[in-house]
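Complex shown without one protein chain; remaining protein chains in place.
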Amino acid sequence: MRLSRRGLLRAGLAGTAATALGGLTSGCAVPTGSTGRNMVLWYWSGGLSDTVVKEAKARYDNVVSLKAQQIGGYYRSKLITTMAGRAHIPDIAGLKGEDMASYLPNAGQFVDLRTLGADKLKSQYLDWKWQQAVAPDGSLIGFPIDVGPVVHYYQQAVFEKAGLPYEPDDVSKELDTWEKFFAAGEQLKRRIPGTYILTDVGSVFEMSIGQGTTRFVDRDRHFIGDGEHVRACWDRAVEAKRRGIVSDIVTGTPDSISATEKGQLPSQLNASWAAGDLKLQYPKTEGKWRVANCPGGPSNVGGSFLSITKACREPERAFEIITWMLNADNQAQGFVEAGLFPSTPASYEMKKLREPDPFFGDQITMDVFGPAAEKIPVAFNSPYDIALGQPIRDEIKNVGVLGKDPEKAWSDAMSKCRRIAEHLGVSY
Amino acid sequence: MASTIKGSRRRGIALHAVLVIGLLLSAFPFYWAVIMSTHTSTEIFSYPPKLLPGSHFFENVRHLFDNIDFFGSMLNSLLVAVSVTVLVLFFDSLAAFVFAKFEFPGRKLLFALLMAIFMVPAQLAAIPQFVIMAKLGWIGSMTALIVPAAANAFGIFWMRQYMKGAIHDELLDAAKLDGAGFLRQYWHVALPVVRPGLAFLGIFTFMAQWNDYAWPLIALTNPDNVTLQVALSQLNGNHGTTDYGMVMTGALLALVPLLIVFAIGARQIIGDLAKGAVRG
């Protein structure tokens, strides 16, 4: 009933402008998902292996025409807005790991993958990863792509010049605590003025949070971002600022890009998938980078999922495609190409993963990523985690970039959190 | 006598010197864009900044075309801008003609309403507009941009000011005596006289539509089918895109159609731009 009325309306309106427009643009998805043959896949740059996407297109070419679109900007916002707009919703949508919890309350927008037989494949995937895609009603809304073990990326030549350990094993061993890492940052800055071991304090805070098992909101919908575990991460980030080892550049701006390219920001703490970003963003720095352990122990940031939206007309087919794209073989390919660390343990022993990587000076990066992934602490992600972590992230950024007084920043963050918690119905 | 002539000439030179500086300031960002679009991003990131054009323009253009559907989105922009312009010219001038030259009950009230609408921020309606258009199935298509923009308060206000001065009552009275009806008065008497005003409004509308950004950013949810401005901003904010030379090339090329329209209509715009304001 509803469908037909909408269809009628659309037909009437389409007669005038919409058809004229449709003729101008090459076969895009029609409103409300795909027709039989088209299948639209949304992801982001570096979110999937290009080879696997290309192979999937070819492999299923006789049944669907798979259109893979890379979405730029703030991905979650674009996807949700599109869903609210009820048109041009992709059939298959990537969901970023850090956003995953915030999709769970809207599980109704996605196909429950259990109905398509996902449970049969469950044993092949990391269990904690799988659990992150389970909504409160038990439905499974995402299929695991990768996990995000955090490592220390650095430019070997710069570290060597600064008299720091520069072989990956030595860096892992000698910079294994935050204290030693900060001391190294001081030395780097002293020996090569204008060079900083980190772009901003945000990464210290973020990685530290990821090293714990509690975040900002607990299972009882209670705000815990004022707790000791967050405060300790905050203090560590503030210390990084105090010791002057971070630049005052904002991550992701042209300034940070130019400084990284010039070797003034020769080091990053980031998840495995950031290797793909490095390769994409700084192709000219090939061979300069190395990978070592993250100081202070393993941590997880991001790692994403593929979902099938309710707009999809052929969920079975879509499920067939995503499970193929994310099987152990293809996950191995994703790691080689884009640093997407497999969520399928079967991949870990594959030869592909043990190939030397020329971008990292022929280092076998799996030696670092593998052990880091094994020891990832599993934390509970609340749907309110993003909203209530944001004020703290904003304020630590203010401390780092603007030199705001840390105590003032912390109390500002807390009072904002309190208000947002109230607004969202999270107890404080 | 001779000294005053010399003095005024000196003043004249000083005047032109200041004006030329202003002119250079106005033009400089364009030159800067040209410089950046002809260099690789590594060159752009180097210090001191490059001040002369480089040799990587075509390389940047190629990257640009690889990354966004430049011509597709340009075609969309053209479609929106042209459709809206035609609609606006007709609807606005018709309404303006009525407000400028006729008395009828409710005229003052309706005009006051119009002025009030002029002041209402567009985003007040943005969410419901989005919801309504979602129901109509327009989200993601150019219809969502064209229909709501087909008539606007600014154009009616401006054309009314223009028509008040440009269309003399004697002309209309003469036409009435000849038995011309309303539409004929509009079409044969009013429009020919206000052609310069229409040209201005047309060019102004075209440019405003071409440059519109906030609403298209939200309403055009299909990444394959966007206007040029949205495509450009995607280019700038894309995760992984750091090819600044390419982004600059896109920014520069997006200006070209506008500059052409402007060059064609420059005399109209500059000559007539201010008349509405001045008569106000």
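For clarity, chains are labelled A and B in written order, and residue numbers in each chain start from 1.
Here, a contact is a pair of C-beta atoms (placed from the backbone, for glycine too) under 8 Å apart; a residue touches a chain by one contact, two chains touch by 3 or more.
One rule holds in what follows: contacts and distances are computed from a predicted model.
In the listed set "NADH-quinone oxidoreductase subunit D", "Heme exporter protein B", "Multisubunit sodium/proton antiporter, MrpD subunit" or "Cytochrome c biogenesis protein", the entry agreeing with the UniProt name of the missing subunit chain is "Cytochrome c biogenesis protein". When the full complex is taken into account, the listed residue touching the unshown chain is A:A387, out of A:V204, A:C312 or A:A387. Across the interface with the omitted chain, subunit A contributes residues 73-75, 77, 80-81, 83-84, 96, 98, 105-106, 108-109, 248-255, 257-259, 387, 394, 397-398, 401-402, 404, 416, 419, 423.
Panel shows subunit B; residues 12, 15-16, 18-19, 22-23, 25-27, 29-30, 32-33, 36, 44-49, 91-92, 94-95, 97-99, 102-110, 114, 117-129, 131-132, 147-148, 150-153, 156, 182-183, 186, 207, 210-211, 213-214, 218, 228-229, 232-233, 236-242, 244, 247-248, 250-252, 254-255, 258-259, 262, 266-267, 269-270, 273-275, 277-278, 280 of it touch the chain omitted from the view.
The rule is short, and it goes like this: only the chains that are shown with their structure count from here on.
The geometric centre of subunit A is 39 Å away from that of subunit B, both derived from CA atoms.
Against subunit A, the residues of subunit B that register as touching in their complex are 41-42, 44-45, 72, 75-76, 79, 83, 130-131, 133-143, 146-147, 218-219, 221-225, 233-235, 237-242, 244.
Note for the complex: subunit A touches subunit B at residues 6, 9-10, 13-14, 16-18, 21-22, 24-26, 28-29, 31-32, 44-46, 69-73, 78, 81-82, 84-88, 254, 257-258, 261-262, 277, 280-282, 284.
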